[in-house]
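Reading through the structure tokens given below for one structure.
Presenting chain A:
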Amino acid sequence: MAQTVFAPWDNPDEKPLIQFKNVTKRFGDFTAIDNLTQDIYTREFFALLGPSGCGKTTMMRMLAGFENPSEGQILIAGQDMAGVPPNKRPVNMMFQSYALFPHLSVWDNIAFGLRREGAEKTQLAARVEQMLKLTRLERFARRKPHQISGGQRQRVALARSLAKAPKLLLLDEPLGALDKKLRQDTQFELMDIQEKTGTTFVIVTHDQEEAMTVASRVAVMDEGRIMQVATPAVIYEQPNSVYVADFIGDVNIIEGAATPHPQADGYSVAWAEGQPQFHAKTNRSFAPGQKCFLALRPEKVAISAEPPEEAANRIQGKIIDIAYLGNISTYHVRLPNGTMMKAQTANTRRLSRRSLTWEDAVWLSWTDTAAAVLEG
Partner candidate 1 sequence: MRRALLIAVPYLWLLALFLVPFLIVLKISLSDTALAIPPYLPTLDFTEGWAGIWGFLQELDFENFTFLTQDELYWRAYLSSVQIALISTVLTLLVGYPIAYGMASAPEHWRATLMMLVILPFWTSFLIRVYSWMGILSNEGLLNQLLQGLGLIDQPLIILNTNTAVYIGIVYTYLPFMILPIYAALEKMDAALLEAAEDLGCSRLTAFWLVTVPLSRQGIIAGCFLVFIPALGEFVIPSLLGGSGTLMIGKVLWEEFFNNRDWPVASAVAVILLLILIIPIILFQRNEQKQREREG
Partner candidate 2 sequence: MRRFTWFNATSLTLGFVFLYLPMVILVIYSFNASKLVTVWAGFSTRWYGELLGNQAFLDAAWVTLKVAVASSTLATVLGTMAAYVLVRSGRFAGRTLFSGMIYAPLVMPEVITGLSLLLLFIGIGLDRGVLTIILAHTTFAMCYVSVVVSSRLVSFDRSLEEAALDLGCTPFTAFRLVTLPIIAPAVVSGWLLAFTLSLDDLVIASFTAGPSATTLPIKIFSAVRLGVSPEINALSTLMIAIVTVGVITASLISKRASLAQQRDAQAAARAQ
């Protein structure tokens, strides 16, 4: 396994494919994108993740050329895109509604862009067949869009936008219209196709699971700003803000005041009157007494009936609620001061042998590296 890790963003010599430079976009009084700077590299699968109205779609539409930045510059392969219309950009887009031309067959939909380039007939046919094969649509080439299923339509849209071999493919909520099972299958298919074609993908989604699954890097957005850009693992394990921690997955957020720990490099966090302080390690530095937040994932909190030995943090509480989700169970535990905390365990044992139940007094424990210490 001597494979080098794909991380062009860590290589200072690598030239980015896309550069947003201080881009601001306003619609009337509303600022959709607020002074945003970001690089995206060749062959990346870059996900823009955020709630609706956070500006992710605006960013994508500016790349496609349907909107122009109010201020700042967008460069693709080093070329300034200002004033370049959508039909002159080396970019193609897969639309959320798929936007398949209803009056054209699947074949003609895929050939549409190639025809505009004036591609030669046999080459065009070969390319269309190649795309049909890639997306497993050979049998449906002669059908019209309304004669095929939703999943097939999604693949036609993908094939059509890939046919011109764009440098950059934009995907606007590409799987939003599919049901959950089909969506999961299609996610892997998308990754597979991205790898096969070597195209740079930028995907817009509000589904964090989807972003985490497919993307090489995820940009979490809020109110026109990028809050954090990192690989899915970093986003999850080392969120840089309460917003990101809270947006991705389930989390316990505990507010407190940090004091440098006498020994080691950690901090003690005073979080409630008369309660033992929590200990946490972090590379961030806090002044004594500075306000901080602990972001603690439920699956990193162990739950047991007996007091655990040698835990950096432990606290007693009472089980209020249990959510049984099949593979895991989430326990809602009330701490002595009334704070609720979530702990998760994998259900490796059979149901009948589970020992914890409602109203049980339990111990929660976690290590000093389990929680991320955040400024806000």
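If you want to know what made the cut, all candidates are chains of the complex that A comes from, given by their letters.
Convention: contacts are C-beta pairs under 8 Å (C-beta built on N, C-alpha and C of every residue); 3 or more make two chains touch, one makes a residue touch a chain; residues count from 1.
Note that this is a predicted model, so its numbers are computed, not measured.
Of the numbered candidates 1 or 2, 2 is the chain that chain A touches in this complex. By the touch criterion stated above, chain A contacts candidate 2 in their complex at residues 64-66, 85-87, 91-93, 95-97, 99, 101-103, 112-113, 116-117, 144, 146-152, 160-161, 164.
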